[in-house]
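The complex is shown incomplete by one protein chain, all other protein chains being positioned as in the whole.
Per-chain numbering from 1; labels A and B assigned in written order.
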């Protein structure tokens, strides 16, 4: 991503894990740049937590090597790795109070006077006044901060976060997202964050690896993943996408020409990730709902030229405040989602005949054999 | 009428509680009796003699001492053996786990008299002299299962993530066990130990089948006395044990409650 490759914080080389006959993680290569906020994003059971546990040393990889910086730590047990974890359930020791919990790691490494560090880190997470409480006397958000303080007080090379905000309610989660980001910037430790919440991953991470069924589907900066997904899973799991089955009718310079029924669409070659783009084949043409503009059929003449167009009928309109979300039935696709900002324009009612149009540069292309529904519905929980 | 119907279950429950507590009240009341004859079954006259001189019957206090000694030793042994086994059963999946579970469950599902007679038969056959050793062996045997059950329940409900967190925070295997696993399992171990102490202290059947002529535990003493006439001091000991237990339990709850309320 950067011009010069930054030093690696964590490197996985062909790391895979099988439990009996089940392959939890297919051998994968991954480099997490030092000091970055890295997210492993995927649905439950996709192997992201297992990957995290292999970095922590809590799970031994079946194949491959784990490197911290330049050092191979594959054979080291967890207590000998300069890595700390914030567990999903926080795993605070119920028999110790907050400051004893935080001091646990320092004491195990033989440090005698820990008061100063403990006080400092508790100030960092704004819990100084609760140092003598037991974990059971804290709220969920407070417990989460203690778990974080207990990990970062050790100044690990890498901090692993396993769905750390999963148990918090929405408002608190938003607040903690910003706070985590602030703390990461302040301490400069490499964070590897596992989550199933795509919004959380995009808000916080510099780099996201989207995992599905034990494999990394795509890796990149949040905006890059969102704007230019390489697979149907990523397109659907990260935000929402309209995927349209289209035939390839030819090429025009840097563009591929597509036909869907009577409609003609243009797709940039550089944004196409299909195994074959030969004329006569098929691709999935994708477009994000907010990129589409909707014009009543009567005003079709006002639409500038050079845009991709589809005709359709509004079947549903839900008002969400900042925007209106439409469902449009079109010959090209049974259900197209369109998000329109609620700025000045009048809202369209179900039954209205409309023309959908967008800048062809926003279109992305996926392999025609992909499952159109990958990453939606039950998978996405 | 409606009130009675709504609170019928409360009335029935309190009656049941009365049934449960009545004998303790009688034992307490008759500890202040000055019986007319050898038998302390009928009320004669109020007296605090027995409370002032609980060891007036020499043999009785010796028997209480013996019972306590056996209970302490049996508890220590059963707790150690039972805790180790409970960890194996709660924490590991291995071949023969079902059989081991069954073996440990079986003594709890068997009438005491059968266990008592069979272990007694073993000692007879092996020509081992009956005495403190045989009583102790048999007590450890039947207390063991109760410790396993208590500790196993606690260990199984412990979050394995806590030990992972300890290992993640630089605690080696030994430190993890000492600093995290053991403190977390402690309530279960304490419960198992208390249970086996109470069971051993109050055991009569297994003790009767496996004791020698000179090993008279407190229940053995009461049994013998019930034939010759029971000294009032027996009621004193019985009542004192009751109050001690209630005080311990309530005290423990008070401390627990205070700890929860603090901060």
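In this section, contacts are C-beta pairs under 8 Å (C-beta built on N, C-alpha and C of every residue); 3 or more make two chains touch, one makes a residue touch a chain.
Heads up, the rule we're going with is that contacts and distances are computed from a predicted model.
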Candidate names "Transmembrane anti-sigma factor", "Protein translocase subunit SecD", "Lysozyme" or "Spermidine/putrescine transport system permease protein PotB"; UniProt protein name, chain not shown: "Spermidine/putrescine transport system permease protein PotB"
Hidden partner chain, residues of subunit B it touches: 9-10, 12-17, 19-24, 26-27, 30, 41-42, 80-82, 84-85, 87-89, 91-92, 94, 97, 100, 103-107, 109-115, 117-122, 124-125, 137-138, 140-141, 144, 148, 198, 202, 204-205, 208-209, 218-219, 222-223, 226, 230, 234-235, 237-239, 241-242, 244-246, 249-250, 253
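Quick note on the criterion: only the chains that are shown with their structure count from here on.
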Approximate Å spacing (C-alpha centroids) for the pair subunit A, subunit B: 57
Subunit B-touching residues of subunit A, taken from the complex the two chains share: 56-58, 77-80, 83-85, 87-89, 91-95, 104-105, 108-109, 132-134, 137, 150-151, 154
Residues of subunit B touching subunit A in the complex: 159, 161-162, 164-172, 175-176, 179-180, 183-184, 263
